[in-house]
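I have placed the structure first, in the form of structure tokens, so that the comments after it can refer back to it.
Here the complex is missing one protein chain, while the rest keep their positions.
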Amino acid sequence: MIDASLFSSALTALTPILFAALAGALCQRAGVFNISLEGSLLVGCFGAVAGSWYTGSAWIGVVVAVLAATAYSLILAIGSITFDGDPIVLGVASNLLAVGLTSFLIRTVFGTEGSFSDPTLQGLGQFGPIPGQSPLVYLSWLAVPALAVLLYRHPWGLRLRGVGERPEAASSLGVDVTKYRYGVILAGGALCGLGGAQLALGSVTLFAENMTAGRGWIAVVAVMLGRAHPLGVLLAALLFGLAEAFGFRLQGIGLPQQATDAAPYVVTLVALFLSNFKRKKGQPA
Amino acid sequence: MTRVRLVAVPVAAALLLGAILLLATGTDPLAAYGAIVSGAFGPDGIGDTLAYAVPVAGMATALAIPLRAGMVNLGGEGQLVLGAISALAVGLYVPGPGPVKVVLALLAGVVAGAAYAALAAVCENRFGVPLLISTLLLSYPAMSLAGYLVRFPLKDAGSSLPQSPQLPEGTRLPELDGVTTGIFLVVAVIAVYAVIDARTPAGFETKVTGWAPRFATYAGIDRPKLTVRLLALSGGTAGLVGAIAVLGFPYRFIDGALITPQYTWIGLLAALLAGASPLGTLLAAVFFAALTSGGFAMERATQVPRELTAVLQAVLIIFLAATSGVFKRKARRA
Amino acid sequence: MTPPNPDAVSLRGIVKRFPGVLANDHVDLDVGAGEIHALMGENGAGKSTLMSVLYGLHRPDEGTISLHGEEVSFGSPARAIDAGVGMVQQGFALFGELTVTENVVFGSEPTRRGLLDRKAATARVTELIERHELRLRPGDRVRDLPVGLRQRVEILKLLYREADVLILDEPTAVLTPPETERLFGVLRTLAGEGRTILLVSHKLQEVLAVSDHVTVLRDGRVSARGRTAEQTAAGLATAMTGREIDLGRIHPAGTPGDAVLEARALTVPGVEGKPLLDNVSLTVRAGEIVGIAGVAGNGQAELSGAITGLLKTDGDIVLKGQSLDGLSVRARRDAGLAHVPEDRAEVGSAPTASLRENLAVGFHRKQPLVRKGFLRRKAIDDHASAIIQDYDVRGAGPAAAMGTLSGGNQQKAIFGRELTHDAPFLLVEQPTRGVDVGAIENIHARLVAHRDAGHAVLLISAELSEVLALSDRVLVLFEGRIVAEFTKDEADRHTVGLAMAGGAG
Partner (left out) sequence: NASAKDPAAQNAAGPALVLITPSPVGVNDFLKLAVQGIEDSAKKHNGTQKVFQSTDPASIQQNLAAAVREKPAVIVAVGFNFADAIAAEAERNPEQKFLFVDSCTTKPFPNVTCAVFREHEGTYLAGAEAGLLSRSGKVGAVVVLDAPQFHRYSIPFGQGAEKAKPGTTLAPLFIGGANPFNDPARAKALAATLAGQGVDHVMGAASAAGNLGVFEAAKQGGFFAFGVDANQCPASPGQVVDNVIKRTNVVIGDGVEAILGGKAGETKSYGVKEKGISLTGLEPDASTSQCVVAKHPDVLAKVGELRDQIISGAIVVDDPAES
């Protein structure tokens, strides 16, 4: 039941979620509620495949993914910051737009529908000591301490947390709240771009309509469960990835697929209960 | 008047952007838009539009109810599906005369959806899991459960598909011109919601909670209780929509059939767009339904890909968010 | 033609307009180095606006700013900070989740190899704390600090930035007399070092006590200015309001009747052993105002929460013979409780909703607003109009959003709503915080009239003079316990002040 390939497949599966959850955590810290992760991931997937296809280089694909998802996150940034729109409306709308837009683009850019792939499409390939993992997998793990350092050891992180807690106070101390908020949303877009690139060029090498299949929403949950701390988010994503990979095993021993489908969500919910119980202790009634 | 202008400007902008997209792909925008309008509201299309509008408006109303108090229910899909499968089970297995079974099935849908949504409220009240997350997380197991049920205990014996048997003739909601008579139930729910919202103390307390949660608590409005109540109403409405769906054509539960059309998400968008006001939500839902059915008609008639309407729809919302005060950020915390 | 010894700060002809409001109308202000300059005026007179212009938060529409004779133009606080201007804003600008050190260095952090240099930051902050005897611990989280200490963190921020022009906008609004004294001590020292201090305040006595010069604004224009030594309280009040104000008004004592509210052994456990509210018992009678004096953070919030039911507590409360044990907020209100909360924007009202809706809250399940289960629009309108008229809420009709009212008028509306309940017991918290002298007079008169109509009133206020002026009995809350009780005659500034600092009981 538990073997190296369990961890290996869990690792591959959680990487896009981890990137998106880190994006969400960063935004949360700066007081931006970002539920457009799903859409940004999908745009990243598309950008990655388009970039790789037209240049023949997977790495340029990654760059295009980052640029595309970053540009896409401008919707949330401009809408919620410059025009003070509701971030939930914008998030739901941009998730829906991402599905429509990428479907539209497969038709216009690749002249096909549903999905696009080609044997000559360049993927990221394998790298490093763990078999079957793309370089972006390692990058996602590096991003965790990097973001932790940024948030807790760098002046930007301090200011960013201040912006998240009391924007008017931060602004009165000469910190440009708008700039920081734009910064986190765009950086979040870039992280989602990496997540999308991993999904479309690392996990597999193709683009399929709506291929993110809810991973961005899981990231939203991971941000919550991980209390918007990079390490916490990593643990939450890991928990989800392991629960899913473990669910695959359980199918192998005869549990119906529908039961194993539900497992990761139930595990996550239980983890949320437990983490809240622990927090509740020691507080006044 | 200003309200009209607030909506008109973004609509015009979205149409313009759509026209540019269309020209870029070498299509006459007027012909395409004409096809959408005639496809959505023409004699052939209005039925399609209404058929979409029933579940979308129903789900939009379901999600608007807690949204009025600033509570976002992201678990509409699970509640919808549970309502559908419960109604189906009652319709199939409870003995009795047809009309009674229809009523019982509808009730079962309402109760199942309500109970499940209330569970999410309890998760917030008792375990501190924010509603947004608890509703979302609970949604997936519900969909899996329904999938399991139609795969095993409720499966259609004659078929190899993950679907239930059809409900017997008498246990169905009849159709009028391809539109389920469930439309009257949905309209009734919206009417009741509109009256409660505008004219009753309960509706007033809901709105107060939406405006300023701490003020509501100070004034003696019991938020945990209200959360349970609103979620139950929301889930109950979602369950009703599910029940109407299975009691209507094709009179059975097919795994995934209520999920793939995105009724829930489009409904949520409509509710958010209208600030959860009852009539605004209905209007927005019908508008989105028309855009969807018009999109298919346009594709059939002009070769323009229907995704264009999805793009138009989202662009419109983003323009609305950006240029008008229709849904400015509220004092709402996740 | 620069004068030989130019002023440290010189504002010339400052004009600042907001949509529909002329907040500053050609204001001139000169402040010398080493001077404490007080700025006074009614709510909305334009004090904060003027200071914000100086601090770079607003750009003036007209006029110039000079520092030490050199004209400057700040686009942002960052530029003002660089030029040596610092500001403690009305209400705090602190981050509760961050430590004292982090709050202090926020925005101009010391770095080493690109990262935050925590050591250097702590060392610098510790040094400043010691030099100015501010008695703070650099590692404490600000959220855990009482208000008085938070104010010191604000001062520390200015010192850290080496500001030589210090702006303090109503810094004493939340401080007790001893804390205020300490703050003024620090200010005097700083002025002695040659720094320039601009102090915004509504409190006449304070201004007279601490400042060297004073400028009064009315409706955005300077209505009086001069050396403080040459001013009188009555003169300043008239300059602020444009009318005579009876400052020394003594309200006659009430005639207490039967006990309305009896609280016994109220206890709220704290995080680390020490209870936040410790075995508090008190009685409030009909026709009596009982004042709770105390430094903010000594259990006032918990006491209020215990009574209103917003907080779960041990102990027992009886209102009009009915035990409130286990009753919800709503049941308590039904049992005869009315409540004016401390935070009028978030707790006491819904700023985005209309006045009509704000005023209906609490009446929305009762006759005549409801008939046969349905709300009556006309009745709701009439209800709102009546309160607006009775309580002299100015500047808006029933349809206006609450948030568009001025602070004083918001407070009047909330008072109107709560007093209209005609409940036997009224809990009032900080009724005049941030409200100008004119409005204070009005609110105080209302409270006394309410008492005289036979209601029981529990007044919680950080404003000692207010407690003394209104209360028939004064209880002092210190570290969660009632440490002293005074009758109206016994209570005086000195003895009560001493008890508030823990020096009695």
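To keep things simple, chains are lettered A, B and C as they appear, and every chain counts its residues starting from 1.
As a convention for this text, a contact is a pair of C-beta atoms (placed from the backbone, for glycine too) under 8 Å apart; a residue touches a chain by one contact, two chains touch by 3 or more.
Just so it is clear, the model here is predicted, and its values are computed rather than measured.
Enquirer: What are the shown chains that the omitted chain is in contact with?
Expert: Spelled out, the missing chain touches these shown chains: A, B.
Enquirer: Of A:P167, A:G183 or A:P256, which residue touches the hidden chain?
Expert: A:P256
Enquirer: Of the residues listed, B:S86, B:T171, B:T264 or B:S293, which one is in contact with the missing chain?
Expert: Checking each option in B:S86, B:T171, B:T264 or B:S293, the one touching the absent chain turns out to be B:S293.
Enquirer: Looking at A:M211, A:L239 or A:L272, which residue reaches the missing chain?
Expert: Touches the omitted chain: A:M211.
Enquirer: When the complex is taken as a whole, what residues of chain A touch the one chain not shown?
Expert: 3-6, 8-9, 12-13, 16, 103, 106-107, 112-117, 119, 123, 126, 132, 199, 203-206, 208-211, 213-214, 245, 248-249, 251-252, 256-258, 260-261
Enquirer: Considering the whole complex, not just the chains shown, which residues of chain B touch the missing one?
Expert: Those residues of chain B that touch the unshown chain are 44, 47-48, 51-52, 140, 144, 147, 151, 158-162, 166, 178, 249-252, 254-257, 260-261, 293, 296-297, 299-305.
Note that only the chains that are shown with their structure count from here on.
Enquirer: Where the CA atoms of chain A average out and where those of chain C average out, how many Å apart are those spots?
Expert: Taking the mean C-alpha position of each chain, the two centres sit 44 Å apart.
Enquirer: If you average the Cα atoms of chain A and of chain B to get two centres, how far apart are those centres in Å?
Expert: 27
Enquirer: Would you mind listing the residues of chain A that make contact with two or more other chains?
Expert: In chain A, no residue touches at least two other chains, as defined above.
Enquirer: I need the residues of chain C touching at least two other chains; which ones are they?
Expert: none
Enquirer: Under the touch definition given earlier, write down the residues of chain C that touch chain B in their complex.
Expert: So the residues of chain C touching chain B come out as 308, 310, 328-333, 339, 341, 343, 346-353, 357, 360-362, 364-365, 370, 373-375.
Enquirer: Show which residues of chain A lie in contact with chain C when the two form their complex.
Expert: Chain A reaches chain C through residues 149, 153-155, 157-159, 161-162, 165-166, 168-176, 282-285.
Enquirer: What part of chain B is in contact with chain C in the complex they form?
Expert: Within the complex, chain B touches chain C at residues 199-201, 204-205, 207-208, 211-212, 214-215, 217-222, 330-331.
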